[in-house]
Structures are given as C-alpha cells and as structure tokens.
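We show some of the complex, not the whole, and keep each chain where it was.
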Amino acid sequence: MASIQDLRRYAPTVVEPADFDRFWRDTLDAARGRPVLVDVRPHRTDLRLVDTWDVTFAGFAGDPVRAWYTRPAGVDAVLPAVVEYAGYGRGRGLPHERLTWPAAGYAHLLMDNRGQSGLHGAGDTPDPHGAPGGPWPATWGILAPHDYHYRRLITDAVRAVDAVRALPGVDPARVAALGNSQGGGLALAVAGLCDDLAALLSTAPFLCDVQRGIELTDAAPYGEIARYLAVHRQVEEAVRHTLSYVDGVTFARRATAPAHFGIGLRDNVCPPSTGFAAYNQYGAANGREGTPPRELHTYPFNGHEGGEAWQVERQLRWLDPLLRPATDDATR
Amino acid sequence: MASIQDLRRYAPTVVEPADFDRFWRDTLDAARGRPVLVDVRPHRTDLRLVDTWDVTFAGFAGDPVRAWYTRPAGVDAVLPAVVEYAGYGRGRGLPHERLTWPAAGYAHLLMDNRGQSGLHGAGDTPDPHGAPGGPWPATWGILAPHDYHYRRLITDAVRAVDAVRALPGVDPARVAALGNSQGGGLALAVAGLCDDLAALLSTAPFLCDVQRGIELTDAAPYGEIARYLAVHRQVEEAVRHTLSYVDGVTFARRATAPAHFGIGLRDNVCPPSTGFAAYNQYGAANGREGTPPRELHTYPFNGHEGGEAWQVERQLRWLDPLLRPATDDATR
C-alpha cells in the first residue's frame, strides 16, 4: 500500500480522447430530445413521515428508467433535492431501504441501475441494448464507446437530475448528486457533465483512473473487465479506448460543484489511489478560477465499505448549510 | 434440507429446566429493583423529520445500557413504540442507521448489545462481568446459567421494554418487540417474559432449539459454542444445561402477543428448523385458550438475510393496524 502522503499527491495524467466533450454533448443532446418525465404515481409505503412516488423518466435513447421519489410527508414547500445512485449489481430496491435523505428533509430521487439488478439488490429497469462485449454489465458493449453500458448509465444519471428538477416541489438550483462505489462514479460523472450542480458527494468511487483500476484488482467490477480481457486477448486497445470516455478523473477535472469525498484506505474493490486520482484533480480543468470547495475523509482500517454511517454523518452535516433542507417547521 | 412440509410440522420437545420460570422471575425481579431510566439526553442527528435521544437505562445488575430513542420530530402525542434488538456482534451503531420504524411513525428504542460491538457493528455498552467460559460473547460464562452472557442480555432486553414504557410520549400498552437473528431471539425471549406485549416480530431467530443449532452449523454464533465444546470436551453437559435456560422455543411457548415471523429456507447461520421449532409451538404453553395470532413468511432462495426489505414491508403492513402509529396529521 502506498503511504497516505503518496496518495495525497497522486495525480496521474489520465488519457482524454480528443472528442470527449463532444461525445458527451452529443449523447446528452440526443437523450434530452424528449420530455424527461414519463410517469409519476404515488406509491404506498406505510411510512407516515414520508411520501413516495414511483417515477419513470426517459433515460438514454428515451428508455424508461425507474426511480423512487421520496420527500417529507405533506410538505408542499420547495425543497432541495438529493439524487442518489446505487452501487454495481443493485437497483433502486424498495423505497423504504434508503430513508436517510428524506428523513433529513430533502427531496430524494433514487435511480434504478438499468440491467444490473440481481447481483446484490433488486431493480425494475432493463437495459434493452445489445452489442459485442462481455457477459457482465461492466463489459456490455465495451468494444466501442458508443455501445458501452456506462455511456447509457451515465446518461441516465444526468437525466435523473433533469427529472428531479422537473418534479413539483424541487428547487432546481439546489440539487446534489450522491453515491457510493459505482454510485459515487456516476455522481462524479454527473458533476462533470452538469455545471450547475449544487453539491457532489462521492464515496469509494468506481470508474476513476480506470486504466489503473483494471490492473490492480480482481474484484468486480474492475475484475470483470480484466477477466474479459484475459479471455479476449486481442481487444485490449479497443477496451482501453472505450474506457477513456467514462473515466471519473476526466469528469472530475471538469466539475464545479462543492465536493465531499470518502475513501477506505484498504479498499480492494476500488483501490484508494484511483479515488485520490479523482479527488486530487477535482475541478482542475473546469475553466474557472480556483478549485471548488472539496474535502476528503479517509478510513485507514476500512475497505470498500469505507466510513459507512460515520461518513453519512459527515455528509449530513456538510450538506446541510449548503442546501438548507426543510426544517421541522418548514414541513408544515 | 428437510422439505417445507417437514418444517411446518417440526415441533421438538425442548428440555425445560424445572426452575426455568423461577430462574427468570428471580432474575428480572432483581434487575427491576432500581429505576429503569438512568439518563436521557437529546442527540443531534441533522435529521429534520425525527428527534433522537441518547438513553441510558439500568439493565441486568443495574448495569448502564445504552440505547437510541427516536421518534417523529416535534410530535407530543402518545405513540406506540417498537423496541428493536440488534444482531450478534453489533451494537446500537449511529442513530441514523435504522430509520424505518421512526419514519413509519413509531417511537423507536434501539438497544445496545452489551459487550458485543466490534465484530459487525459499533456500540457503547460493555459487559462488566467475568466468569468461566469461552472467549466470544456467546460463550461468556456458559458454564453456569447464572453466569451466562445471555442471562444478562435477555434481562437487558426486558428492561428495554420497561425503559420505553417509562419514556414520555409512549403508550405502554402498545409496545412491540422486534429483531433479526440474535435480535429475533431476544425479541422472542421478551415475548415469553412480558405477557402484556402488543406484538412480536422475529426474523431468522437465533437462540431457538439451541441444542440442535449447535449440532447443525459451524457458523457463528452457534459455531462458537460448538468450537468451545470442541476444545473443552468435558463440559458438554454443563453447557447444555446452561443453554436450556435461554432457549427461544421455551420462551415462545409462554408468549401471548400476536407474532410475525420470517425465515430464509437456506439459512445456515440459524437453521430454518430451529426457527420453525419456535414458530410451531408459539403460545402453546401460555396458559390461555387458543393460539395467539401468528404468521410466518418463508424465503426459499434466501439464507440468513431472509426477506430483507420484503419482510420489512410485510412487517410494516402487519403492525400498522395492530399499533396504529402516528398519522401525518397526528404528528402536529
């Protein structure tokens, strides 16, 4: 393990394709060519303090993407919102599985991960595209940037922000993106693609410094890409080219929102150095003066789970003054 | 694996020591000889929809036992309460880790497990007693019923019900006991020792049909007892005697509250048959006519995790009409 000092300084030059920005602009423009909200219907949860809606929004290629929208019950006031992205192999699950942010007074949109549910958590959104690549989600369509699963998933993630802004009772200027692991990588991509985001919260981010990640670990999802390359020995160059379009370091460099990070120093799923690579270059190429406010919390004895509830406590306290969620009174 | 039909019929005769009831009456009487509430202080959580207090109550031997008390913010009305017990190797953690029941409108007391925190979850309550036995909590003091760790932990669990009833804003007639795994075993013990409980919710219960449990699995905590017996070959009889005082089947037979169970049919931590042993004899010796209302949900492809959020959804729906938690309006 590199020392914490080495990690604090680690800022590798990640290859950026010349057409990176155009690739994403074109991709998002195409996705945004249709109304974002497809369906919004109330969902019974037996939870008296919150209201939940089952939301369907138009993601990549207009595909219907599901999400849970939850907010303090009976509150009509305009609220700040947290958009949350789930980890690899998980979907949106059931709405009472993630109550932290609604309980803190935020409007909360939890996006489903297309095609991934079944490994660790449940979901309701398929990924109706097929292209050459490997059998696991992280390798679907990996032979070409336009075909890659993460092109679609990142587009969905951006569209989730569009969706929450289109929902009644949300202040579009006060939207935060948040996630752990793959969710942290998606949040980071959103921060790089939406320049008016109010905050980013990313812990144990996946999809950062990817070219290094696939060399360091056998654990999924990086390890699935490595395994695919072990079998398909002739496509390493194509795969590395595709991955260069979804690297969180490149997104991080373009980001402008205040940022809150967390990393477990014994993480062998998303190696710590790959997260530091994103943090250390966060906002470095966003075309603005200075670096966005950012902080990083490390957990020396933890792996991919990182700080868990301790990190959440810090996130709650950090985000509160930035977004000012509904006070108890404001909920009337 | 036995068939589901066999499990539905499995009702073993679990040995009950002649002085079982007196043992527990004496134990509880001693514990109840002092005021239950030691300290109750507000705790900041940055969660706008709930209020939390850091509670210390007098458990076994008057030992200070910590708990989180959480309820809908700003609600003065008397509420029904859910007392929750954590799993083996866990403590009460941080208060925002378990928000389901407060979000559903209940007053919620989450008890710390004395001495156990550090394996899976954090806690703040030591177990300041020492007696011959093994090195893990499930084996502490296991050579004699009076010395056994679970005598103390079960007493704490009963006292947690006493404590919640002593807190302001709680309806003592509407208290439910709930838990998974060891927490499910503790809830079951509480149901057997408190005849005025309003409801019991127990999933994947540990500590049931214990004599069989230690023969079936190497997984902790049963496996820790088995390992202790593998090393201390001369104490099997003493250990089995001690275990007979904490068997959930014996508690279940004495219970009177309506009950809701859940079992994963591939559970190799708490073998399914041991949970069925408790369910099938639930209320059979409670001295009343008929059997208490009870239901059991099984999950054929799941292990110790059982139904997870699906089971919680069923619990919420089942408990709501029994205890009538605060409606959104009632929270004003």
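The letters A and B name the chains in turn, as written, and every chain counts its residues from 1.
In this section, contacts are C-beta pairs under 8 Å (C-beta built on N, C-alpha and C of every residue); 3 or more make two chains touch, one makes a residue touch a chain.
Model, not experiment: these values are computed from the prediction.
**Q** One sequence, 2 chains in place: how many copies belong to the entire complex?
**A** 6
The criterion applied here is as follows: only the chains that are shown with their structure count from here on.
**Q** From the C-alpha centre of subunit A to that of subunit B, how far is it in Å?
**A** So the centre of subunit A lies 37 Å away from the centre of subunit B.
**Q** What residues of subunit A sit close enough to touch subunit B in their complex?
**A** Going through subunit A, the ones touching subunit B are 45-50, 72-74, 93-94, 96-97, 99-100, 102-105, 309-310, 312-313, 316-317, 320, 325-328, 331-332.
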